[in-house]
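Of the protein chains in this complex, all but one are displayed in their positions.
So, chain A:
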Amino acid sequence: MTESPATKPADGDVCQRVKNGLNLEKNGVLKSLHRCHEQQPKHHCQPEEEEVHAASHHDSQYNRPFLESFEETPMLVAVLTYMGYGILTIFGYLRDFLRHWKIERCHIAREKEEQRDFVPLYQDFENFYTRNLYMRIRDNWNRPICSVPGAKVDLMERTSRDYNWTFEYTGRVVLDVINLGSYNYLGFAENTGPCADSAAEITMKYGVGVASTRQEIGNLDRHEELEKLVAKFLGVESAMVFGMGFATNSMNIPALTGKGCLILSDELNHASLVLGARLSGSTIRVFKHNNMQSLEKLLRDAIVHGQPRTHRPWKKILIVVEGIYSMEGSIVRLPEVIDLKKRYRAYLYLDEAHSIGALGSRGRGVVDYFGLDPCDVDVLMGTFTKSFGAAGGYIAGKWELIEYLRSHSHSAVYATSMSPPVVEQIITSMKCIMGEDGTTIGCDRVRKLAENTVYFRRRLREMGFIIYGNEDSPVVPMMLYMPAKIGAFGREMLKRNIGVVVVGFPATPIIESRARFCISAAHTKEMLDRALSVISEVGDLLQLKYSRRRIQPSLSLPCDDIVFEDIDD
């Protein structure tokens, strides 16, 4: 990557800095770590952290029990789920047959008559799935709303006369639907209050955007203030913000790695990370979800064998993980990842899209949750879309890294700069979380979210649902399994005035369809109780209480219970 064409035209000064930034590889890490420790003596690593641990003796690295459960799918349910998909697939083929022979009208895109002999565009499985399975229960997704997506939301009622191919609005509004679907972790999605007021004020002063990139004439003082604030918030040297969260991942990973580099990616990483890794042209190897044995094996193999065929050492090894995995609700085993990263001298890219603001006693994300030093993570990435109720993303880390990205990242060079009201929303909400606005609203919200999460998860488990993920993760996936239950659950919940997100293939493995609740600090106890009683009622109606665990796993389940045994050597 040092020899990438983008570096050549840059003039001397930039090159100098770039080199500094890139020299992280050999000695930069240790030096900068040292400096970080000096600058911020309050972020101690735990003493055990420095020692080298075997991957199995990891209990001491966690300052609180790390309870994560993925209950096995009951055999009968799995068989019935496959049977259901089988039946639906047969009917899908029947309908495709009817469409093919023009017996019924085809509503979806298809090849034109004159393109008949071209390579077919709409014949792969995902298209078949969209046409014949997704379309039948499409009313559960993309529901239009007409209010602020806070703890409660107003939906526009719609009906379909042709089985979800087209929708019509009835003109009525479904009022006060309890919103369990928004990533509004800290409840900053508001249209009143200090954030909205200051954003409105800034709109009057700055307008809504400058229609230029940061490198040209789009750089405002608010952007620089925001970057300083983000760096301070995270406890790192420097930070940089982008107008789009997805592009933060997909455009910055290619700037960090290139040919001859190795990316070790968790198998459940978000599409933006996968896209970024693929665009970078590096070799990608995937380790099992949150499985440290698998990661260590890949690291060791990479170092022992080097690049394929030539056996040269890899230029860089980048471990890419997420803080909270949005589909499983699991939290990365960060102390162990950092331990491995240090032992094998790899780099760590941590995507805190869901965890920033939502985890940790101070809302600083997964690093704060484990009580680690943010300087141990080489690249901290996160979004403002979720906890901050705004839009965009950030990259934070060492000064050299950020300066390098400023001149090399595509999303920094070509993308339009962030809109000032959005920047102001982030600044105000972030200051609120940090307590710099002189109130304890931010702290209260972080605490409230943690309470809500623990309460909601505990109650769901007591009711007998299969809940995935970590005890402390505000993303709560509840297993539905059967294809018809995806549609039925969404509809029955909406009938009882609760809005939920249901997820199926391709976002999850085909039999592991689920409903995903996102807990917010804006949810009151009454709302959660109402939601829980409705979930229980619908759970009885649809027979969703699959769990076969009799005793509460909260005390008895050690971390080792979910250590994956099937490591293939």
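The rule we apply is simple: a contact is a pair of C-beta atoms (placed from the backbone, for glycine too) under 8 Å apart; a residue touches a chain by one contact, two chains touch by 3 or more; residues count from 1.
Heads up, the rule we're going with is that contacts and distances are computed from a predicted model.
Q: Absent chain per UniProt: "Putative clathrin adaptor complexes medium subunit family protein", "AP-3 complex subunit delta", "Molybdopterin synthase catalytic subunit" or "Serine palmitoyltransferase small subunit B"?
A: Answer from the record: the omitted chain is "Serine palmitoyltransferase small subunit B".
Q: In the full complex, which of A:146, A:175, A:510 or A:541 touches the chain missing from this view?
A: The one listed residue touching the chain not shown is A:541.
Q: With respect to the chain omitted from the figure, which of A:488, A:521 or A:534 is a touching residue?
A: A:488
Q: With respect to the chain omitted from the figure, which of A:80, A:173, A:413 or A:434 is a touching residue?
A: Final answer for the missing-chain contact: A:80.
Q: Extract the touching residues of chain A with respect to the undisplayed chain.
A: Against the left-out chain, chain A lists 80, 83-85, 87-88, 91, 94, 133, 136-137, 163, 482-485, 487-488, 540-543, 545.
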